[in-house]
Each structure stands twice: as C-alpha cells, then as structure tokens.
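One protein chain omitted, others in place.
Presenting subunit A:
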C-alpha cells in the first residue's frame, strides 16, 4: 500500500474519508449456509462449557432466566450494528463506525476493545481445546491419567501454543473445509448437545444425578437473582454466549435474497441457540445442581470447563462424543474468530491508526497476513502469562472478556445512535432502529460494564486471584484499557494524520425528510 494515510479503505470513494457503497456481484450464501455460519461462529458447545459455570456461580439456579434476558441487549445492539453496516460497510466495523460518529479517539478505543476481546477469546478457545484434546485421548484410550496432563502448566502451555500455531497457519492461508463437512460438523455439534441434555435429564430423574434438583419454573424468573451485581455479572456472561450471532444479521450483500435471508437466518439461528442453551442449562442444573460439591456447577474447580467434568458421569462410554463436539466447535471457531481482530487491525493500519504494516494483505492467500500473525502472537503470550499468574485462567479470561465485549459493543451502539442523529425522526422505523433500540442496548451495556468493573475490584470476584488486594479481573480490564490509551497516544504522536481526522472524517448523514 503506497499511501495508507491518504487512501480510504475503498479507494473508489471520494478522498475526504468517505466510504464506498458500491456492491459486488450478487450474494452466494443461502439461508442454510447463513445459519450454519452463524451457529459455527457462536460455537455453542465451546461457549456453553466456558460460560455456564461462572454464570451459575453468580446467579445460582436462575441461569435460564439470565440466558433469556442476556439476549435482549445483544439483539438491541445488533440492530444498531446492522444499520451501521448497511450505511457504511467496512472491514473495520466498530472501529470505523465509532471513528465516523465520535471521531478518531473514540474510534481507536472501540477498535482496541474489539481486537482485545477477540484476542482474549482466542486464547480461551485454545485453552478449552487443549483440555478437551487430552480428555478425548484419555476417553478413547481408557487411561484417566492422560486427562490430568492438561493441568500440568508446562504441557498445557506447550500444547496450547501448538494449537494456536495450527490455527494461525490455517487462517493465514485461508484454508476452508468443504461446505458439506461444515454442515456435518455443525449438525454433529447440535446433536451431541441434545443427546447430552436428554441423557442428563433422564439420569437426574432416575436418581443417578450428582445432586438431583427438581425442575422449577422459578429458574426462568430473573427477579429471583439475589442481587443486582450478580444480575449484571450474569448478563455480561450471557452476552458472551450470544457473541458472534450478529454476523447472520449483517450478512446482507452476501446472501442470495438480501431482503429476507439475513433476518430469517438470524431468527433460525437464535431460536436454535436459545432453545439449546435453555435445555442444556435446565438439564445441567437438574443433574448437578448449583452447589459447590464435586460436580456442582458452583464448584470453582470445574466452572471454567463444565462439559469436561460432566460428560463422563452423564454419558459414560459415549462421553467422548462431547469432547469431540467441543473440540471441533472450538477449532472451527478459532478460525472464524481470527477474522475479527485481523480485519479490524487491517482497517486500522489502512486508515493510519496503526503502522502501515498492519494493512498488508498477503498476495498469495489474500488474508490480512501481518495482522493475523500479530493477533496470534499476542493471544499466545497472553495465555502463557495468564496460565502462570492465575490459578484459574479460563474463568478469569471469560469474565474479562464479558467486560470487554460490553465496552466495545456499547461504543458501537452509541456510535449508531449518534451517527444517525439527523435521521432519527425520518420514519417510524428509524425511530426504533437508529435511536431507541441501540440507545437502550448501549445503556444496558454501559451499566453492565461499570457494575462489573466496580464489583471486580473485590479480590473474591472471579477465581479469587488477586494482585495487591485487588481482583485480577479488574486488573486485567483496567490494564487493557490503560495500555490501549498509552498505545493510542503513542500512535497519535507517530501518526497524527488519522488523529486529526484526515483519513476518516466525522460525519452524520443529513435528514432525508426535506428532500421528499
């Protein structure tokens, strides 16, 4: 790229920092394809195993209620996301939109939030994959000692880095499986989760459960959650379990029938995911309870990876199916997750918010090569450090992750509201989709972010790891934001053009009413 400081991401547009709206050829993704991509991006087997324990530990048996409620801010923000994507399609997503609405500084931090959140989830994904790899081997060979190898810090880090290396290689070369294989993997994942849930309920009812808890409709009552802090913590976790769902809603130009496919795909995906989550949550609580006993969902030792500990007692000899489902789910999710930070870093490099090397596209594989490799290195380093510092890496990472998602999704929601400020009252539709929905979604996320931040100062928060009497989750969250600010200031000194708004100008589309 010869002059990244001056060239907008779509060079066909005027050089004032505008964005091109010119479409490509007609889309190729059908309804089924979109649903499959949506489900494999969410990776329900992985997300659920990582999130259900921490959620149960804060809200108790009200996990189903939190799952239902957690979807609301996600949906509201996704509407705003879709409006922005239609108006300013850009590979930089949150970064570009926030910069257009609020200027370069806020845009930079939104991009930072997105990149950090996805890098956190990358390290968590790889960590979960490592656990299940060893579990799968031990289940197949019948040697339980192998599963314990995953707790050896050195082996764990080494294998995790190997996973990361493999995923980076695949992402860098943009290797895709066939569509058929992907359909099979997603179907397998959903089927195994269904089998697990049904088996857990049957076992629980027939008295073989660890801590049989009879089903209670009160589990769906959000007002039964003990405190607002618990409620907020649970919500920010359940935002994580729906994270990735928004891709189905924003796939407009790519789908065969842009008017209807994205909406239908999003609906089908979310109905599938929500019913699956609810069924799993109910089944797990019935089987294991939310206590802190050996297999209870509230047990700190099993929380970060519940399937890991529950699959054997629930499914017996078929438990390896669960390991396989989680492994394939995390593996394919690793690749789709890599795309997010890599493309945002690419856009940031392109607009001059980061060194131009980040804007490099591999001439052979057409992927953001440099950005992909940097993301992988940072994620690996983060995982290695966390593994050594914290007793329960995965758990703390997930909590921090929930916080970071609230941060950048919140900024994106407010960016939508502010960007369309002149068009709010153009139509009834606009009132809802560009003003009310994203505003409410953004406010909810803001409240969640602040509440989680304050609560996480307590050293007992999360896994209980602390540095100087302050909870590790707070330290992580603050460190991420402070490092972001420092890097931003450093970049502003090195590359002032972006920060003066020369490459990506602030904008607000004018009202269309007077033209009518």
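As a convention for this text, contacts are C-beta pairs under 8 Å (C-beta built on N, C-alpha and C of every residue); 3 or more make two chains touch, one makes a residue touch a chain; residues count from 1.
The working rule: contacts and distances are computed from a predicted model.
A chain of this complex does not appear here, and its UniProt-recorded name among "Electron transfer flavoprotein subunit beta", "Nucleotide-binding universal stress protein, UspA family", "Multifunctional fusion protein" or "NADH-quinone oxidoreductase subunit N" is "Nucleotide-binding universal stress protein, UspA family". Per the touch definition above, the residue from A:62, A:189, A:236 or A:335 contacting the chain not shown is A:335. Within the full complex, the residue among A:36, A:239, A:475 or A:504 touching the omitted chain is A:36.
One of A:142, A:214, A:317 or A:363 touches the chain omitted from the figure, and that residue is A:363.
For subunit A, the residues touching the absent chain in the complete assembly are 1-2, 9-12, 20, 22-25, 27-29, 33, 36-37, 40-41, 89-91, 174, 176-179, 182, 247, 251-254, 332, 335-336, 338-339, 343, 346, 350, 361, 363-364, 366.
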